[in-house]
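With one protein chain held back, the other chains of the complex are shown just where they sit.
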Amino acid sequence: MPVNLANNIAGLNLKNPILGASGTFGYGTLYERFYDISVIGGFVTKALSLKPRAGNPAPRICEAPGGMLNAIGLQNIGIDRFVNQKLPKIKDKDLVIIANFFGETVDEYVEVASRLNEVDGVHGLEMNISCPNRNNEGLVFGASCQITEDVVKACRKVTNKPLFVKLSPNVADIAKFAKVCEDSGADGLSVINTLSGMAIDIRSRKPILANVMGGLSGPAIKPVAVRMVWQCYRAVKIPIFGIGGISCVEDVVEFILAGASAVQIGSMNFVEPEICKTLAEELPDLLESLGVSDYRELIGALDV
Amino acid sequence: MPVNLANNIAGLNLKNPILGASGTFGYGTLYERFYDISVIGGFVTKALSLKPRAGNPAPRICEAPGGMLNAIGLQNIGIDRFVNQKLPKIKDKDLVIIANFFGETVDEYVEVASRLNEVDGVHGLEMNISCPNRNNEGLVFGASCQITEDVVKACRKVTNKPLFVKLSPNVADIAKFAKVCEDSGADGLSVINTLSGMAIDIRSRKPILANVMGGLSGPAIKPVAVRMVWQCYRAVKIPIFGIGGISCVEDVVEFILAGASAVQIGSMNFVEPEICKTLAEELPDLLESLGVSDYRELIGALDV
Amino acid sequence: MDCIVRVNEELGGDFFYLGLEPLEPIADIRPGRFFMVRCSQSADPFLRRPMSVADYKKDGSGFGLVVQTVGWGTSLLSTLVPWDRIDVIGPFGTNFEVPDGARSLWAVAGGSGVAPFLGLIDHAEGDVDHTVFLGARTSELLIYADRLKERGACVITATEDGSSGEHGLVTEPLVKKLDSGEKPDVIFTCGPTPMMRAVARIAEAHGIKCSVSLENRMACGFGACVGCVTKKRGEENYITVCSRGPVFDSFEVEI
Partner (left out) sequence: MDCIVRVNEELGGDFFYLGLEPLEPIADIRPGRFFMVRCSQSADPFLRRPMSVADYKKDGSGFGLVVQTVGWGTSLLSTLVPWDRIDVIGPFGTNFEVPDGARSLWAVAGGSGVAPFLGLIDHAEGDVDHTVFLGARTSELLIYADRLKERGACVITATEDGSSGEHGLVTEPLVKKLDSGEKPDVIFTCGPTPMMRAVARIAEAHGIKCSVSLENRMACGFGACVGCVTKKRGEENYITVCSRGPVFDSFEVEI
């Protein structure tokens, strides 16, 4: 029985529902040493900003139970170097390239979005609204419904590429944010970004991360992510990328049942650099054993 | 070097800062088969309500990466049976007994609180505001600052026992809730309750928990809990019980450095029934190796 | 309690037998009771796993587990080798209790559900006849049939593929034997829930006392988490399977 893995998600033609997640897949070229990345559905770039950013001082990462903490601080090479140096190396490959981007003000968001809109080889955009808001001391964009609405609407105006919004899990009611994004013109959602967390070195009495707080990712957050995907799925009609702690092919199906149209793999790429390829290869067999001939049957098929 | 572990926390005299957390320590008697519970600082009862509650259907628990999910549904024997049948068995023991309680309306909260206020042998109260609000479909009390304020103020009026409020981590800005509780008259905070999560059986396509969603606890949530304790510590002056994923004595010190005056151990009691005793025994040696003669020196001593 | 692994023996299919020697003798081991087994010292898996006592020494200086590899915890257990240490707590729960004066006992087991009947028959007192009905998908999974025969039990097997014994479910030879007029004083059953449910119905229909061993998901095993609940028949309240069971009279609980 041939199993169908292909799907058109908000205008993106994915040959399978496995993507590399932003910040864990570089600009795509890095994983070429391990496998030909055109076997996966696509990937999302590290978050891009108008200007290059240095990011936070080290240590930026540490182990956490069942996962890891990171505080990279959105280090990136900036949109120009991405377009000129990185994109040419991968744009002819047969996979979907989504540019994750952010700004420190709504205007910056809009400027990056309109720049990316012109870029050939970028198939879709993913707005990262979990980043600090320069006009709003300490708070991230994605913590306020109003600002989320403003920034999504503003970016929507300047791009006709598929626009995904990546939601912050550090909110009380994620479905509300999902709805706001849908109503503001988003084509899809990416659920979830990292949970805010912290770890302390008891001997030095200092936070382990130089930035004090960081983002928790990995298997530890999977139950929270699955719950949020399901809550968003019930709230909106636009497609959802499920993200958070995926480490095996069963996890992929779990997210799809919860309502994800495709999934993104984050930290697990660090542990098993070939994980995206492995998942794309293993998915048909698992689907077959579940008696499913088209993975799309399973999207949101949770039986409650 | 003798190490001091004793402290007066919001009027409670604790011989050491190790307590059993609500819902994981029954009504105290259960752990007597493993050790004499008077060696620990105290414990918090399973959440009590006015009337006994049957709770949710099974399955109520499942494994999660680095922890577990539960949806017990606040099953409890009700305040009368607690006072008449359970309390007499433990009230003469040398440890602090805190009654965790909830209601489905503000009035019910007040009624339970005033009943518990009269009970000899209950040394303190812990309000569980992470439970569903009957007047507010689907939402828990602890998700709204206004309702939190109302319920804390109302209960404060009817009790002169130390009143702790146990915060829900499923909010965007926990420090705001901490401040609301302090301003409304709480004597202390318990941080955190479980994170909302979910797991799916991919073969049956059903949620593993009969209740669909459940609360995530265990080591997986530790980085989130440490972060929230620290955020609350910076926001308020009242003492904090640190809770979430504690499994070893180093974790205890991590929470204390983040700002906890004492800690509560939850799910780890299931894995190592003697864990609270072990932690109380191991803490002096660890403190000594850190050059600390009084654990209180470490409360909030994070060096940022 | 730390135990030393003495044996890890493959039994066919996904089944294996762990022979354990606790560092100190453990009191009150009885057939039907169970241990909570730590599968790893790490946080993944986090919870202990419940495992029924299989055979055991009367003085508590040794006991066995019959384990089926079904997931992460049991697959870690399957890698244990002699001299490894393993940490268990227990035994917890109720046991299979042979009623006073019973002369004939039938046990119906599927998969690892045979475990308690090893200990039961090893330590049987008085003059009781044992008949064990063993069911499995295929003959390879019919574990311990020979050993039970050696101990004097009458063993009746059934396989779904007909590769050994009767062709079909284990309830078929059970019903046949009852229809032929034989009737035990009590039936014990342990294994997959659908099997136990069927056995309980049959026993009830024939007016035979029946004990079932429930296998709810458990976090603690000693009554603290209130996670493993079931309902008493006709009652609204939940009871914990780990402390009020796992062995119940079939009339007592909803299965």
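Brief remarks follow.
Each chain gets a letter, A, B and C, in the order it is written, and its residues are counted from 1.
To be clear about the criterion, a residue touches a chain if its C-beta (ideal position, glycine included) is under 8 Å from a C-beta of that chain, and two chains touch if they have at least 3 such contacts.
None of the values given here were measured: they were computed from a predicted structure.
In the complete assembly, the contact with the undisplayed chain comes from A:G218, out of A:P17, A:G188 or A:G218. The residue from A:V3, A:V39 or A:C62 that touches the chain not shown here is A:C62.
From the options A:N16, A:S190 or A:N269, the residue with contact to the chain not on display is A:N269. Shown as candidates are A:N4, A:Q75, A:S114 or A:S293; the residue that touches the absent chain is A:Q75.
Residues touching the missing chain, restricted to subunit C, are 40, 42-45, 72 (touch as defined at the top). One chain of the complex is left out; on subunit A, the residues touching it are 23-26, 30-31, 33, 46, 52, 54-55, 58-68, 70, 72, 75, 218-220, 247, 267, 269-271, 273. Listed for subunit B, the residues touching the missing chain in the whole complex are 65-66, 219.
Here, only the chains that are shown with their structure count from here on.
In this view the innermost chain, defined by its CA centroid being closest to the centroid of all protein CA atoms, is B.
Top contact pair of chains, counted by C-beta pairs, is A-B. Among the remaining chains, the Cα-based centre furthest from that of subunit A is the centre of C. Between subunit B and subunit C, the centres computed from C-alpha atoms are 37 Å apart. Each chain gets one centre point, the mean of its Cα atoms, and the points for subunit A and subunit C are 46 Å apart.
The set of subunit A residues that touch two or more partner chains comprises 65-66, 219.
The set of subunit C residues that touch two or more partner chains comprises 43-44.
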